[in-house]
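Missing here is one protein chain; the remaining ones are kept as they sit in the complex.
When the chains are written out, they are named A, B, C, D and E in that same order, and each has its own residue count from 1.
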Amino acid sequence: MRLPPLPSLMIEPAVRAALLEDLGRAGDITTDSVIQAGTQARVALVARQAGVVAGLDFARLAWHLLDPSLAIDIALPDGARVAPGDSIASIAGSARAILTGERVALNFLSHLSGIASATAIIAEAIAHTKARITCTRKTTPGLRFAEKYAVRAGGGANHRFGLDDAILIKDNHIAIAGSITAAITQARAAIGHLVKIEVEIDNLDQLDEALAQHPDAILLDNMTPAMLRAAVAHIAGRALSEASGRINADTAPAIAEAGVDLISAGWLTHSAPILDIGLDFRD
Amino acid sequence: MRLPPLPSLMIEPAVRAALLEDLGRAGDITTDSVIQAGTQARVALVARQAGVVAGLDFARLAWHLLDPSLAIDIALPDGARVAPGDSIASIAGSARAILTGERVALNFLSHLSGIASATAIIAEAIAHTKARITCTRKTTPGLRFAEKYAVRAGGGANHRFGLDDAILIKDNHIAIAGSITAAITQARAAIGHLVKIEVEIDNLDQLDEALAQHPDAILLDNMTPAMLRAAVAHIAGRALSEASGRINADTAPAIAEAGVDLISAGWLTHSAPILDIGLDFRD
Amino acid sequence: MRLPPLPSLMIEPAVRAALLEDLGRAGDITTDSVIQAGTQARVALVARQAGVVAGLDFARLAWHLLDPSLAIDIALPDGARVAPGDSIASIAGSARAILTGERVALNFLSHLSGIASATAIIAEAIAHTKARITCTRKTTPGLRFAEKYAVRAGGGANHRFGLDDAILIKDNHIAIAGSITAAITQARAAIGHLVKIEVEIDNLDQLDEALAQHPDAILLDNMTPAMLRAAVAHIAGRALSEASGRINADTAPAIAEAGVDLISAGWLTHSAPILDIGLDFRD
Amino acid sequence: MRLPPLPSLMIEPAVRAALLEDLGRAGDITTDSVIQAGTQARVALVARQAGVVAGLDFARLAWHLLDPSLAIDIALPDGARVAPGDSIASIAGSARAILTGERVALNFLSHLSGIASATAIIAEAIAHTKARITCTRKTTPGLRFAEKYAVRAGGGANHRFGLDDAILIKDNHIAIAGSITAAITQARAAIGHLVKIEVEIDNLDQLDEALAQHPDAILLDNMTPAMLRAAVAHIAGRALSEASGRINADTAPAIAEAGVDLISAGWLTHSAPILDIGLDFRD
Amino acid sequence: MRLPPLPSLMIEPAVRAALLEDLGRAGDITTDSVIQAGTQARVALVARQAGVVAGLDFARLAWHLLDPSLAIDIALPDGARVAPGDSIASIAGSARAILTGERVALNFLSHLSGIASATAIIAEAIAHTKARITCTRKTTPGLRFAEKYAVRAGGGANHRFGLDDAILIKDNHIAIAGSITAAITQARAAIGHLVKIEVEIDNLDQLDEALAQHPDAILLDNMTPAMLRAAVAHIAGRALSEASGRINADTAPAIAEAGVDLISAGWLTHSAPILDIGLDFRD
Partner (left out) sequence: MRLPPLPSLMIEPAVRAALLEDLGRAGDITTDSVIQAGTQARVALVARQAGVVAGLDFARLAWHLLDPSLAIDIALPDGARVAPGDSIASIAGSARAILTGERVALNFLSHLSGIASATAIIAEAIAHTKARITCTRKTTPGLRFAEKYAVRAGGGANHRFGLDDAILIKDNHIAIAGSITAAITQARAAIGHLVKIEVEIDNLDQLDEALAQHPDAILLDNMTPAMLRAAVAHIAGRALSEASGRINADTAPAIAEAGVDLISAGWLTHSAPILDIGLDFRD
């Protein structure tokens, strides 16, 4: 199934805010003074790098909020792979609107495509295993819904969207609660029937205590492939297993081959570089 | 002079939105169920990497908006250099509030410190020249004011904050306007007396036409150090010179040594990785 | 464990909006003209009906946003049972602020206490079974987070908070997807590892197909206790079972005794009458 | 005259907020994964109970904000009576948009129709008298404008919309001001010429003092029909008379027959159950 | 009774927005770079013109939102008369905060004081009559609540606050409705019992038709004092009379002496010049 789009309703506040941030109190004074009203232009969004695109609805909306009469023709869906030089979309209409909206459109598109591309690199590196690459809550403030969408566009899976949609018991929770048993027991008593529980462990000695409480998933933090392999064997399907810590395209294969179900990487959303996408004028 | 802080009033909407994004519709269900109300904790923000910190007021506000009674002691100002293991701040008070606010505080702090650190690396690499490193409008949507602040914290200078506070005539403007002369003339007629004009040129043949219109600055895009050196000589102080395109710590020194006044790098704000900062519990 | 409070940050926007809705464009013109500035008063929030209170932080904030110097002493926590005449809280300070904030404070408190009380009635009626009473998404627009909190205060559990935090495949989804198998399979392929899947069935013939796909829960809609008993027996612990449809204090015991894990009732949040709470002036 | 609609501008913020509340951070993950993009459907909004509908523009907007291309055909205006099984509106278009918007549309429609229906029951019960049923400020926070509209749709009249649009002097105001005379005198001195004054009295002994100050209306709180009859006779048309306290369909006729001009009931907006309206798929 | 203040809650959004409008994306770059952090200052708000002050809470909040530690001592309440040179308030604390907040504080204070002063001039000119000066809905977009408050501070009365709090039937309504009788009849049938009705007439021939419908007030538009006198005599206390059109300090006395109850002037809020108030540094 193709990646379902985010409703415009969810996208619009972020795009509107970004445009107002850029327009400031006087609008695009360069374009307004240098380009005559009525001047028409035709441009293309062109990939300058190989990767996976995401965020085309954000770009489209940036231009359409400025000028609903722009003709925007999107050639590739979010999630599509691009090679350098590939045309992603073409825009025709008011030269002023195209130039005024360019930066906001590209800021969304290149940022989200950067995340999708980083995700796709890992996804591909572990495609021969059953493991899936997943994101974290280490996202850019205000853009979590968009960045999580970009992870999906890149072929990744989403972890929690916030503090409220799943239980994730970390080392500090356990330390304060006194034990894994206490922590899981208290969490289970508090939550609804559609909330899952994951617990983080730092060493294999904690595994039996954790498993005894039937968590849905166990987060194996900062373990070597050998340790992960041992953990997966010990879990034996009684919970999902997630590996985290220092994941990149080089380390991911060995970790995935250890048999874990999930590999999570904060890097996808907090440090992925943009995908270089440019705007070329066609005459 | 120490880096002037951003007014809380400017920071608060972004921090409040980020907290609500994370709290969702039920709050921190893990911490609320696992940690008893009234439990106290003491933690430290600790650098895991060398770099420059920025965004401590964002982190402080994240915790204080959750719990004004937290004692937050910031050891280093924004703009300070840190080494791995350095303690940046300590927080004491409600364990629940500390854990609930942790991710939002760190997301701001590590993102902005990442930008400050990237800026500082370039700033240091060109410190032996007169050139300054400056940012662009290639920022994360919604966070431009914060990211530009982080650039200042890292020792960089700010370029335009938006489309409205300076004239920047780019190649496409010139193409549509017909000539550099036409573009600058029209821009100058439209603007107030406190607005500066910068014009982008792609080759040295354009320099004389540009200089004849007395722009405040000339953006020399994607030129080699040799070309830049020639351009600077030709400009001869009649305008500021700015180099852009493929700037990094390796390429920056040669570019700066070419004599330009400014080097601009979109990478600082769109692709700098975070600075790794963690939260350590003290007993 | 006592009911964890909602962060003020989550409550404040709703309370602020409600106050502004009531203050309009001129404020409380009656109180402002009739009561002298500086007049002091002491009042008590008093239950006029038996029930369970919820929303005291909303009431407190309504008064504190008007006047931070009011002394508000809350005698009972959210979730406490009250009898007619019980004092819930006392407020002392500016008579103007007390009177101006009265209606907004009571509107929140009596509405949320009404939901908590309705929940508690069902919870008590099924306390001899393992079943828990749970809410739905049939909430008042804009107040879902608060109404779900009130359900918790009344001893109930929360169902989904939105369309995004769990999969709930209903009859129309199945009809369009073609089969339960297709629907669950497609959902599972799309979601992250912390998202649960529940599927609604209307008759027992669908049970085997559903169970074959290992959903986390099965919603048994509009079934008699006898049908529910058969369903529970057939499920045999392979999924959680939830009964819905025409739940009230009279029907709930028989349904719960059929062995289901959950009973869900939209009525708790869309039609529960308020709990009558008044404001009494003390000498 | 048919009930004038509320401007879309007033409705849209509430509907938009409700949709975002339901969509959360990932949208409708069930529908998006189970229903193919492009699937068409045709559904009808059908009354499951007798009553009066209100809020159709809210429902329409909920769907149109998600998908402007949906064909929404509203068969009955707000204020119309429906019998069980009556079709209220039909919607055709994207199955995804119909399913995603269903709950928000129904939450508004069934809540507002519940209020309209409750109002209509009282209005009918007193139709043989000159009395009108009116609402109070005991409304759901954030939805007052909508709930007051629903009262109008049900054939009722509106009382104050807030603290700022009329003077309503209650018992506590009188107690603090010292006398009815003082309270009305001070209020009259403060207000503009288009603001009316109503004063609440608890016993008939207060009537002469109140009437001497020429209020526009007198609120007779918690009086028996006999007391009301005496009060109305005494007022003798010198002010409007309003009865409040324990109004329902059973008690209203006797109260109205006592000759009062208005009967006010908080119950209409704070405790009326929803009108059961469902969504039926047509094939 | 002293002028009751507007609740801070109503003021804060406007002040916060004005500060953010002025701070832009980088804050006060002049003060931040020129004034050392920690520098203290003491300043006074001083009237440069005679008039009536209004808006001191707006000014106070402008500074306190920037820096809650500023000591702000307000010497005169809103509504007080000032002579040139009078000190209105003194502020002590951070020099940076004082300078950064100066313009926003003064913009509110001088604008609202200008309205209060203009109102007071008319109020004084007609003080020997029973007429009161009142405002209109011709206010600055977004500031109506504040400007209406300033009118009260200047000794004036408020007209409608919006389209929703009173009926004002104007010439165009009458023309379209067909007659005054039709217009008033339809309005009365639609409104609640606390809503007043005013009708505008352009000539005395309309008076009898209007009075027959018992409006609360009659707006006599653009009439000479002689016509007004005749109208007042004809109305004979059966409704309030309001004169409008070309009201200023010169024309007001004759109009007021004609015996009308109210004189309304759009000029108070749409064209009153500011009251000149300055900030003086004390050493």
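FYI, a contact is a pair of C-beta atoms (placed from the backbone, for glycine too) under 8 Å apart; a residue touches a chain by one contact, two chains touch by 3 or more.
Since we're looking at a predicted model, the values are computed, not measured.
Colleague: One chain isn't displayed here. Which of the visible ones does it touch?
Modeller: If we consider the entire complex, the absent chain touches A, B, C, D, E.
Colleague: Out of E:Ile169, E:Ile201, E:Ile218 or E:Ile263, which touches the unshown chain?
Modeller: Among E:Ile169, E:Ile201, E:Ile218 or E:Ile263, only E:Ile169 touches the chain that is not shown.
Colleague: Among A:Ala37, A:Ala83 or A:Ala189, which residue is in contact with the omitted chain in the full complex?
Modeller: A:Ala37
Colleague: Quickly run down the residues of subunit E that touch the omitted chain.
Modeller: 14-15, 17-18, 21-35, 39, 41, 95, 99-100, 103-104, 106-108, 110-111, 114, 137-145, 161-165, 167-170, 172-173, 175-177, 182-183, 186-187, 189-191, 195, 267, 270-271, 273-274, 281
Colleague: Suppose we count only contacts with the excluded chain; which residues of subunit D make the list?
Modeller: Subunit D touches the chain not shown through residues 1-2, 4, 6-7, 9-10, 144-145, 148-149, 158, 161-162.
Colleague: Which positions on subunit A touch the chain that was left off?
Modeller: Residue positions of subunit A that touch the missing chain: 16, 19-20, 23-27, 32-33, 36-37, 65-66, 100.
Note that only the chains that are shown with their structure count from here on.
Colleague: Can you list every chain in contact with both subunit C and subunit E?
Modeller: A, B, D
Colleague: Give me the rotation angle that lays the C-alpha atoms of subunit B onto its copy subunit E, rounded to the nearest 5 degrees.
Modeller: 120
Colleague: Looking at A-C and B-D, which one has the bigger number of contacting C-beta pairs?
Modeller: Higher contact count goes to A-C.
Colleague: I'd like the Å distance between the centres of subunit A and subunit D, where a centre is the mean of that chain's Cα atoms.
Modeller: 44
Colleague: Taking each chain's centre as the mean position of its Cα atoms, how many Å separate subunit A from subunit B?
Modeller: For subunit A versus subunit B, the centre distance works out to 22 Å.
Colleague: Residues of subunit E touching 2+ other chains?
Modeller: Correct list: 1, 4, 24-25, 158, 161.
Colleague: Answer with line, ring, star, complete or other to describe the graph linking chains that touch.
Modeller: The chain contacts form a complete graph, every chain touching every other.
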